[in-house]
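Only one protein chain is missing; all other protein chains are in place.
Each chain gets a letter, A and B, in the order it is written, and its residues are counted from 1.
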Amino acid sequence: MEFEGRVIIRDLSCEMARGKISVVLGGSGSGKTTLLRLMAGLLEPTAGRILVDGEDITRLSETRRAAVRRKIGMMFQAGALLDSMTVFENVALPLREHSSMSRLHVTEVVDDRLREVDLLDIEDLGPKQISGGMVKRAALARAIIEGPPILLCDEPFSGLDPVSTRRIEALLIALNQRHGMTMVIVSHHVRSTLRMADRILLLLPDAIVVGTPRELLQSTDPRVVSFLDEDRPFEGRAPEVERLPVLAPRSKARRR
Amino acid sequence: MTRSPLRDALVGLFVLAGVAAGIYLSLAVGGLSYAGPHGLRLIARFDETGGLKVGAPAAIAGVKVGQITAISLDPEFRARIDLDLDSRLSLPIDTSASIMTAGLLGDRYLDIQVGGDSKLLRSGDEITFTQSAVILERLIGKLIHGADLGDGSAKTATPAPTDGKAAVPDRTRAP
Partner (left out) sequence: MRFAALEELGRAAILLTAEFGRLASFAARVVRSTVTRPLRIGSFIDELYKLGVLSVLLICVSGLAVGMVLALQGYKSLVRFGAEQSLGALVGLSLVRELGPVLTALLVTGRAGSSVAAEIGSMVATEQLDGLRMMSIEPIGFVVRPKALAMLVVMPMLTALFIVSGLAGAYFVGVKRMGVDGGWFVSGFRSAVDFHDDVLQALVKSLAFGALAGLIATYRGFTSAPTSEGVSAATTSTVVVGSVSLLVLDYALTALWGVGR
């Protein structure tokens, strides 16, 4: 995937398994957000294909993509809530737009969700009047309000204190366990990742590592180790690497 | 979507005010189509129109009774004016038409002097008694040289009033 002349992702091919939590881990600039946006169809790859639930969305028109996106809920890094509406109205928006549910019914469902993310008491405030953690929770509520089978999260833990981080973590895990929601989470937060991921896609500067948390923790590659071990002081360039579970160069990101 | 009833009321007020202003402007000005009666089509020929424009009014005793619908040049290089007047008018065949000026900066219009003949003009007829527009420069020239300057007038120049109305009519053409 190229962006204004710079290659951001090269030769990436992977599958995000259904019903599992896949985390794309990497430092800033590693291309993980780009990857997520590609999966969401917000970006088009310069080469390769993207399949969502078996459907190739790579060259689809906007209208057709909109139809596919009904299956996807997305939680943006800054929440992306509409400033002109209250929290309640924001979370209710997908329902109001896509369904003909009665006002009462909408209120019911929205309030339920807000209760789940513990935002019921501030539902009449605007996004500018609530804290960052609350914005993220509202964004999560909005993303899942229609019960989509797939959830994409862009840095759900960034900018949060440890308590809020764990809260969101718990919510996400609960969603996955209760509803079998397929999740793709982009993060640079190692600890949460290790705790919640079924599968990790680690984007390093010159390689991509895929594995379960355990596999990665047991890896002997210095780069992997240094990335995962956050408490370690910075050491400088790592020596060359041999056998690694690196993917063969194919360009097919498929999510089932 | 935090819309309050107050906002809606203000929007309504705004729309009303804007539309009202527009309507006022439309009504307060002239020319909102000459909805007056018409139908009597006549023509008149002049040596000089002096800037008379299509759409200019035709008036009798200062009251608008129709307008100029076309101005063209005829084969003898005279200006041919087409008029559309109130069809209820009974204009004798010796009616005359002159091109006058309304005010100092005003536009030219057609002034119609009703004649006295018993026979009447009908649609398609020509007003034969016409008086061309007075051109200020020619008037001044006459003043200075006191002679006929080729505009057809056979009279000696006399100081004419400067309000555009010619005191002496041109030699009229017999039908």
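The definition used in the following text is that a contact is a pair of C-beta atoms (placed from the backbone, for glycine too) under 8 Å apart; a residue touches a chain by one contact, two chains touch by 3 or more.
For clarity, every value in this text was computed on a predicted model and none was experimentally measured.
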Options A:Gln77, A:Thr107 or A:Ser164, residue touching the unrepresented chain: A:Gln77
Among A:Leu93, A:Ile173, A:Ala207 or A:Val225, the residue in touch with the chain that has been omitted: A:Leu93
Chain not shown, touching residues in chain B: 1, 3, 7-8, 10-11, 13-15, 17-19, 21-22, 24-26, 28-33, 102, 104-106
Chain A residues that touch the omitted chain in the full complex: 37, 40, 42, 62, 66-67, 69-70, 72-74, 76-78, 80-84, 93-94, 97-98, 142
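Just so we're on the same page, only the chains that are shown with their structure count from here on.
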Gap in Å, rounded to a whole number, between the CA centres of chain B and chain A: 78
